[in-house]
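Omission of a single protein chain aside, the complex is shown with its protein chains in their original locations.
Showing subunit A:
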């Protein structure tokens, strides 16, 4: 587990620095309707062996941030306009296209929500998995085939030898997601970004897949960024959490602390608005209003039109990411009030 959320401005070095350190990342989409500011200063970090959950509503910029990290942003219309993406000590944004291509797949890999559309429908899964080894590792087809079978066994696909000739559409949703995980794992990357890997799956299958992912992560000591909108999944598997709203991180925290004591009104609202399996409860708390239009993000704190604590300063001043404790940060002027204590000092990040 990480010991601190890195909020300083020092360069994350090869020794001691986190595996991935995203600093003040800005991404915008230049569209005909205007400039959509999808990512507005995202800051987060992941260590080897650590799971960071990125949580937020639809459109909050979770996937776009991941695409920028992976270097697969749809550009144009998308552009990284500011920031650093320091991975294994090197700012990815300063690398050449060719260098980034080499990092991708080998050092960091991504798992997408929709396995069916991310896999090639006309190649059987053996060929697709094998390609990772023939292309990146220069193996012979025979060697690659053996590797592919090994991988399929590792992601617990029964009868791997026979099923290697199957096409993606012949697998169930859960099996396809396993194939995706196998692809991502193939070259033993140090970082995996899983973008809603189980959202499309049923709960019992979801549990199987998450279980597998967690086991593999432990085995290989990988860093894992898990993008999700499910607070339950977060509580189950993450070490720490970054909550996004309108393209910003509004709160980062070790996972235990945030459930007990959120430090941002948006996080608090989210936690209060989910029904609980283990509690019947009365009326659900509902955050009023809707997420902002990214073409017209409200001035000041982007959450202010929906926030029960909003005052004048919230409508004019953008709250910085305040350090709440050694390991926590909140982008709310009144984080102390949210936390319900006045003991901790407020430092600007």
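By definition in this document, a contact is a pair of C-beta atoms (placed from the backbone, for glycine too) under 8 Å apart; a residue touches a chain by one contact, two chains touch by 3 or more; residues count from 1.
Keep in mind that, in the parts below, contacts and distances are computed from a predicted model.
When the unshown chain is looked up in UniProt, the name that turns up among "Cytochrome c oxidase subunit IVB", "Succinate dehydrogenase flavoprotein subunit", "Cell division topological specificity factor" or "Oligopeptide ABC transporter (ATP-binding protein)" is "Oligopeptide ABC transporter (ATP-binding protein)". Touch with the chain omitted from the figure is made, among A:48, A:106, A:271 or A:297, by A:271. Across the entire complex, the residue among A:32, A:142, A:169 or A:280 in touch with the chain not shown is A:280. Among A:57, A:91, A:131 or A:153, only A:57 touches the chain that is left out of the view. Residues of subunit A in contact with the chain left out of this view: 57-58, 158, 172-175, 202-208, 210-211, 229-236, 255-256, 259, 269-271, 273-281, 283-288, 290-291.
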